[in-house]
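With one protein chain removed, the remaining protein chains of the complex are shown where they sit.
Labels for the chains are A, B, C, D and E, by order of writing; each one numbers its residues from 1.
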Amino acid sequence: MRVTVSRKAHFNAAHRLYRADWDDAKNESTFGKCSNEYFHGHNYELIVHVTGEINPETGYVMDMKVLRDLIKSEVEDAFDHKNLNVQVPEFKNLIPTAENIVVVIYNKLRPHLETQQDLEVVLYETPRNFVKYNGK
Amino acid sequence: MRVTVSRKAHFNAAHRLYRADWDDAKNESTFGKCSNEYFHGHNYELIVHVTGEINPETGYVMDMKVLRDLIKSEVEDAFDHKNLNVQVPEFKNLIPTAENIVVVIYNKLRPHLETQQDLEVVLYETPRNFVKYNGK
Amino acid sequence: MRVTVSRKAHFNAAHRLYRADWDDAKNESTFGKCSNEYFHGHNYELIVHVTGEINPETGYVMDMKVLRDLIKSEVEDAFDHKNLNVQVPEFKNLIPTAENIVVVIYNKLRPHLETQQDLEVVLYETPRNFVKYNGK
Amino acid sequence: MRVTVSRKAHFNAAHRLYRADWDDAKNESTFGKCSNEYFHGHNYELIVHVTGEINPETGYVMDMKVLRDLIKSEVEDAFDHKNLNVQVPEFKNLIPTAENIVVVIYNKLRPHLETQQDLEVVLYETPRNFVKYNGK
Amino acid sequence: MRVTVSRKAHFNAAHRLYRADWDDAKNESTFGKCSNEYFHGHNYELIVHVTGEINPETGYVMDMKVLRDLIKSEVEDAFDHKNLNVQVPEFKNLIPTAENIVVVIYNKLRPHLETQQDLEVVLYETPRNFVKYNGK
Partner (left out) sequence: MRVTVSRKAHFNAAHRLYRADWDDAKNESTFGKCSNEYFHGHNYELIVHVTGEINPETGYVMDMKVLRDLIKSEVEDAFDHKNLNVQVPEFKNLIPTAENIVVVIYNKLRPHLETQQDLEVVLYETPRNFVKYNGK
């Protein structure tokens, strides 16, 4: 009897999409306005899904307060009000596209969950654009 | 050609999380503010997903009005404006965590669907906390 | 140049609508399911609007973090995960309808704002029912 | 490392649900108010999910601007501000239920994606009724 | 002590914007795709605000169930699943723009409220376009 518990969170950050090994024209044609050298930013909305067995003693798959605090320490404290390109080590050599950010978040959270639990992460970059990763 | 049809509904209810066989300190340390002896409450938002073949004659997997009425008779009439711990028999000996509530709702709806149809139930306890169960 | 700054917050609580000086039939005919003696509950969503002059030095009407902390100390800490009828003194002799709750919240916040600032409070009892009060 | 990228879009359209080979009584008993001979309409909200490998050079599964333009040319230009029964060829002999519309949209988009990419389409007919199809 | 109570509702309808006394070119240049002769449609979301004194006996400005039933009988029953141009008498000689619809709804509800109560009506034609009228 596996149930999924889900928690929403958010953080605000600046980023730009570009490759230093490409010239401006190629960056512009690939990433458009997102390659703006002075950065732009987003309110990232995050949904973390954890699937596991219900503990019959507590009726919890996982205490939501523990999940909330895990998201805070691993994601919000690391990304919120930051410039992802400049201030977040994982993106020193990785373009901070929504796809790459969601994989980074998954990899930061995964070690803190039990082996039998499944993890899926959804990240909204804007209300109309979002991505999802579950480690498969 | 299996399609999923989904219907949103909601109900308001009071509950508390605690175990009579634990002392207050253990209830408090496990369930925090949710163990308040005088109860608190939520606007529960419910999404019911039914997956099945499209009936070629009607173009329906399932008549949404039938699904709406099923949710009303099985869930809303039983839970809305109720105290889950005191007034809903399923929670007499089961802690009404979101996880346990979603399993109870699944079990109430499942017998009313066709064998070939799949059911998944999502329950929002707050806009930031939600759970999902599909019988697996 | 007066600008309105607005902050959303929320709290969960149990309540019931009834008058001790009325019999059950009159309570039931007036308040319907809301008079359930074992209580029901809601996720109350709160929006606080403060209107005032922009401080030319900071560009702020009011620091949103100060507003957030004021809402927390005056409203969330007092109402969240509580039974309004039983555990919140303001409702000992006042029916906790949405209308009365929004007036109580206004009266708790008003003394903490500057005289020249206007206050308006919006309270959602459910996603479809909400109330507003601005002291007039 | 497969990631899902998702894009929301919308279109407005009129439709009615009925079968010319049924009499009015049977159409009415099956489709209710939706069989109104003068049509009614909806704001259809659409979510398109594309799952595939991240391109390590760009950090993209698929350029969201390309996905946005594909949805525009295949769905919005064909359906927006149209009468689905009268003006959209796919529904000349197919009842425009939400289920049938989502399958038609899937079939219009599928050929434009890479073979290794998975497609899932979600269509909201109203904020409370929605459907999903992924080709399986 | 005047408080505003608000209630959300919705209805689906078909319409077109055109004037019979204009030729097609002028209708097209003025109303664009909205003049489509075969109609299109919307999920109209409605918010009704009623402002008045709190009744000290009940704590209500107005019983929300009464407001809900009034909206149902005056608006939903008259407009839902209808073709506004063809089936709603108020629009026989009035273009069903959002502006005209919101004034019609205001005029239908106003006589049912007390003189001392204020009424404001908000109508969403799409999630991005909406209108408001309060009789002034």
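Throughout what follows, a contact is a pair of C-beta atoms (placed from the backbone, for glycine too) under 8 Å apart; a residue touches a chain by one contact, two chains touch by 3 or more.
Keep in mind that what you see is a predicted model, and the values were worked out from it rather than measured.
Considering the complete complex, which visible chains touch the unshown chain?
Displayed chains contacted by the hidden chain, ordered by label: A, C, E.
Please identify which residue in A:S29, A:N43 or A:S73 touches the non-displayed chain.
For the chain that is not drawn, the touching residue is A:N43.
Extract the touching residues of chain E with respect to the undisplayed chain.
With respect to the unshown chain, the touching residues of chain E are 17, 19, 30-32, 94-100, 102-103, 127-133, 136.
Residues on chain C that touch the omitted chain in the whole complex?
With respect to the unshown chain, the touching residues of chain C are 1-9, 49, 54, 57-61, 63-65.
Which chain A residues touch the hidden chain?
10, 12-15, 33-34, 36, 38-43, 45, 80-83, 86-87, 126-127
Operating definition for what follows: only the chains that are shown with their structure count from here on.
Same or different for chain C and chain E, when you check if over half of the residue numbers at their contact belong to both copies?
different
So which one's got more C-beta contacts, B-C or B-D?
Counting C-beta pairs in contact, B-C comes out ahead.
Go ahead and note the Å separation of the Cα centroids belonging to chain A and chain E.
41
Listing for chain B: what residues touch at least two other chains?
127
Let me know each pair of chains that touch one another.
Contact pairs between chains: A-B, A-D, B-C, B-D, C-E, D-E.
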